[in-house]
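With one protein chain withheld, the remaining protein chains of the complex are depicted in position.
Presenting chain A:
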Amino acid sequence: MRTQWSPSAAPVTPLSPLHPDDRHPCALGPMDPLRRSPSPCTSRPPSPRTPPCEMLGHVGIEAVLEQLKIKAMKMGFEFNIMVVGQSGLGKSTMVNTLFKSKMWKSTLPGLGVPMPQTLQLQSVTHIIEENSVKLKLTVTDTPGFGDQINNDKCWDPILGYINGQYERYLQEEILITRQRHIPDTRVHCCVYFVPPTGHCLRPLDIEFLQRLCRTVNVVPVIARADSLTIEEREAFRRRIQHDLRAHCIEVYPQKCFDEDISDRILNSKIRDRIPFAVVGADQEHLVNGRCVLGRKTKWGIIEVENMAHCEFPLLRDLLIRSHLQDLKDITHNVHYENYRVFRLNQSHALPRGPGWVNLAPAPADLTATPGPWKVRWQAHDSSDEEC
């Protein structure tokens, strides 16, 4: 049961390190629980057919939660996020605002700094700590995306990077003596910034989203939403949702991974508001005696954390407060598994072989996507469109 999802302005309480383990395997859909690779911190009861047994008194099993929590706090958490979008849409500012720290200097290129001619990916890693919970945060930026005259195939370097991270993890995983905790550099979430044209998704957006939503969790947001009035914002959002449905683009939270009814209700609320209209700011101003993050203009101050002004709190809550672990789980259990199956099939190796597996060398072109999800999950009939 997830924590109730509502944007709160309360200070962040320590994140519950794992989902409390009441995801009963039998409540899951057509998925085979045995094939679900355990995430590093848990081991799940394997068989769905173990009958429950009544207990005659208090044993103290619930203390396992405390143990898990202590272990997790010791190990710390990792989260890798990628921001994609044209230059000037406020990606760096948004990252700074999300994590309330200067991850990046807001990019204001001075004179003579040319725009990168090709897409380059830049990663920055920081360890931020809050209430003795450590988070190793890696942010990957993609300057130069969509800025050229000919933007054909500008998504290839990004796909290559994401698949490269999966490859790295795979190589670590198939070693005979492997590390206890494999460093996780896989991209858990990709935030895609849609320019606020007010019309609809552009061909570039559609191409990119179509390719990427099969490889990584994609969360589209409407960037620089302070250029749209509330009505324009809603109309734009509806049109984007329509376009996403028409092109079979499943953004996070994906409908087919909703495990039970409570998930579905929670995620439907989120899906109704995706893409969030966000505004980023890393400067503080005084409003009614309070110090808030915002943008100051001649006609008013746009408060970033005010739900009436923009939907930044929703994005922050989704990414950090409620769905962070879920993002990591889906990356590990679905996207990474897809990639793994694809690679192992390529080198004709058994999926659960003995000893070591000699993988064929990674293809030079790491942009090939493993294929639609139907390969992994049996036909899950929750949607009426065909993908």
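Just a few scattered comments:
Keep this in mind: contacts are C-beta pairs under 8 Å (C-beta built on N, C-alpha and C of every residue); 3 or more make two chains touch, one makes a residue touch a chain; residues count from 1.
As a working rule, contacts and distances are computed from a predicted model.
Candidate names were "Phospholipid-transporting ATPase", "TBC1 domain family member 19", "Septin" or "Acyl carrier protein", and the UniProt protein name of the unshown chain is "Septin".
Of A:S87, A:Q171 or A:Q346, it is A:S87 that touches the chain left out of the display. Set against the missing chain, the residues A:H188, A:R224, A:R271 or A:H332 yield one that touches it, A:R224.
Touching the missing chain, out of A:L68, A:L135, A:I182 or A:L204, is residue A:L204. Only one of the listed residues, A:E78, A:E250 or A:E303, touches the absent chain: A:E303. On the side of chain A, the interface with the absent chain consists of residues 86-90, 107-109, 111, 115, 147-152, 195-207, 223-224, 226-227, 229-230, 239, 242-243, 246-247, 295-303, 308-309, using the contact rule stated above.
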